[in-house]
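What you see is the complex with one protein chain gone and the rest in place.
Which chain is which? They are A and B, in the order written, and residues in each are numbered from 1.
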Amino acid sequence: MRRFDLVLPNTVEDCLKILAERGAQAKLVAGGTDLLPQMKNGVLKPAVVVDLSGIARVRQVQNGNGLRIGAAVTARELEVSPALRGPYAAIAESAALVGSLQVRNLATVGGNLCNAAPSADMAPPLVALEAQAVIAGPKGERRVPMADFFTGVRQTVLAPNELLVELIVPPPVANCGGQYLRHTPRRELDIAVVGVASQLTVAGGRCTKARIALASVAPTPVRATAAERSLEGQAVTPEAIERAAALAIEAARPIHDQRGSIEFRKHLVRVLTRRTLTTALARASA
Amino acid sequence: MAKHVLRCTINDQPVEVLVQPYTTLLDALREDVGLTGPKEGCGTGDCGACTVHVDGKVVASCLMLAMQARDRNVRTIEGLAAADTTLHPLQDAFVRRGVPQCGFCIPGVLMAAAALLEETPRPSEEQIRYGIAGNLCRCTGYTKMVEAISEAAGTLASQRSAR
Partner (left out) sequence: MSTMKTTRDVKGVGVSIPRPDGPEKVTGRVQYVADIQPKGLLHAKLLRSPHAHAKIVSIDTSAAKALPGVRAVVTAKDIPHLKKKAPTRAHAVLAIDRAVFMGQPVAAVAADEVAIAEEALDLIKVEYQVLPAAVDPLKAMQPGAPPVADAGTEADTSEALAHSAVAIAKSEAPAKAVNISQQARLQRGDPAKGFAESDHVLEKTYRVPMVHQGYLEPHAVLAEWDRNGLLTLWASTQGSFNTRSEVADVLGIPENQIRVIPVECGGGFGGKIRALCEPITAVLAQVTKRPVRYVMTRREELQAGMPAPQVIIKLKTGVKRDGTLMAVDAETVIDSGAYSGAVLAVSAVFIGSMYKWPSFDIRGFEVLTHKPSVAAYRAPVAPQTIFAIESHMEQIARDLGLDPVEFRRRHLIKPGDPMVNGQPWQSNGAHEVLSRIAEHPHWKTRKEWVAAGKNGKRRGVGLALGGWLGGLQPTGATVRLNPDGSLAVLTGQVDIAGTNISLAQIAASAYGVDTDLVRITTGDTDTAPVTGLSAGSKTIYTVGAAVLQAAEDARRQTFEIAAAELEASVHDLELVDGKVTVRGMPDKGITLATIGKKGNLYMSKTPPVLGKANPAFSQQAPGFAAQLARLDVDPDTGEVTIHDFVIVQDVGKAINPLGVEGQMQGGAVQSLGIALTEALMFDDSGRLTNPSLLDYRKLTAADLPNLETIIVEVPSPAGPFGARGVGEPPIVPAPAAIANAVNDAVGARITELPISPERIALALANGMH
């Protein structure tokens, strides 16, 4: 890594002051699991790094009327959090898949989202659960729905003088269940070739709400809206699931890269959508 | 560029050392504190050779900035064995079962295994394998490691019940 200055704020306010002055040349670090590799590869060469590990507010998980997840909560903390059960299980599942345990004890949900790689595992479940990002800036705080948070490959709505402070997940409704699955060649230390989060709410034998979010098949996480519409209002039969799985491919615009071909990614979208919908239904009905 | 003062506990000893702001925890341990047990195998968190404990949790020390360890409790392989013993039961089992070959991955594997056994005192084979899945080894094929960790789990459990 090239040399840089390091700043260690203790509060969100202190952090915003630093970003106001030097945001354009600064990078925020929490877990460092995406930032440091990019700095070591010379992709990023910030003159200043701002360490968030001393700011208490961004490190808590609160379960009250819905969930509030601090941006610097680690993947491991989410993996084992008792708050992430029931309808929120897909968040824990996605966190459990990041890297290895040595990485999950450092990696944060905020970092995963702000780094905004197309393969970010923690994005699809938060999109499917219709979470909101709480962003602090010089004019106060604003909220952005997760589905609108990502604007391109490694690009988000965050301005250089802003800081993601927490995520708000709406309170659960009855008979809601979801799952996140991804395909990787290895069981650990890997990155999603394709990831799918499905979230289903059922009532009276029919699906009242379906949300399906895909990772690694577009520049940003995307919702498979045609697949979602095909399920809403219908009985969730195996045929309906199969139809939705086929429609989910329409939302995918994958590229060919060293992790997978276009053909394989489309194939996996169908397979993983089918599987996550099947599990989401079982969990919603339990 | 001014150095920072890093104050933390390392292997049960209070430490105060000057570090460059851009130094990783791994490099600070190896070059500023003189603990060369943790190794750099990849520098990007993909191999586990740099595994140390921070506040009891395994982390990839190549991905932490040294200053992120301020006021925290760090343990390296050099601090695994208790002060009054030569070898921790894990280390002893590894030696007797012929686990280390080139040895480069071993400090990281032992730290991962030690944390696993703290959290899961009687792990199944699958739990052991997942417990060290963040540690790549190119020499051994992992089988003897898993057997040694299983044996050490038994040793530690009977040591606990003997107290």
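By our rule, contacts are C-beta pairs under 8 Å (C-beta built on N, C-alpha and C of every residue); 3 or more make two chains touch, one makes a residue touch a chain.
Note that the coordinates shown come from a computational prediction; the quantities given were computed from them, not determined experimentally.
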Sole residue of B:L63, B:A133 or B:A153 that reaches the chain not shown, by the stated touch rule: B:A133
Chain not shown: contacting residue from B:V15, B:A81 or B:A157: B:A81
Among A:M1, A:A83 or A:L113, the residue in touch with the chain that has been omitted: A:M1
Residues of chain B (touch criterion as defined above) contacting the omitted chain: 20, 22, 30-31, 35-44, 46-47, 49, 76-78, 80-81, 86-87, 90-91, 94-107, 110, 125, 128-130, 132-147
Missing-partner contacts on chain A, residue numbers: 1-3, 37, 40-42, 45, 100, 183, 185-191, 193, 257-261, 263-264, 267-268, 271
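Here, only the chains that are shown with their structure count from here on.
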Chain A partner contacts - residues on chain B that touch it in the complex: 1, 4, 20-22, 24, 43-46, 48, 51, 54, 57-60, 62-65, 67-68, 70, 112, 115, 130-131, 133-136
Chain A to chain B touching residues, read off their complex: 1-6, 8, 29, 31-33, 36-37, 40, 49, 51, 53, 76, 99-103, 105-106, 187-189
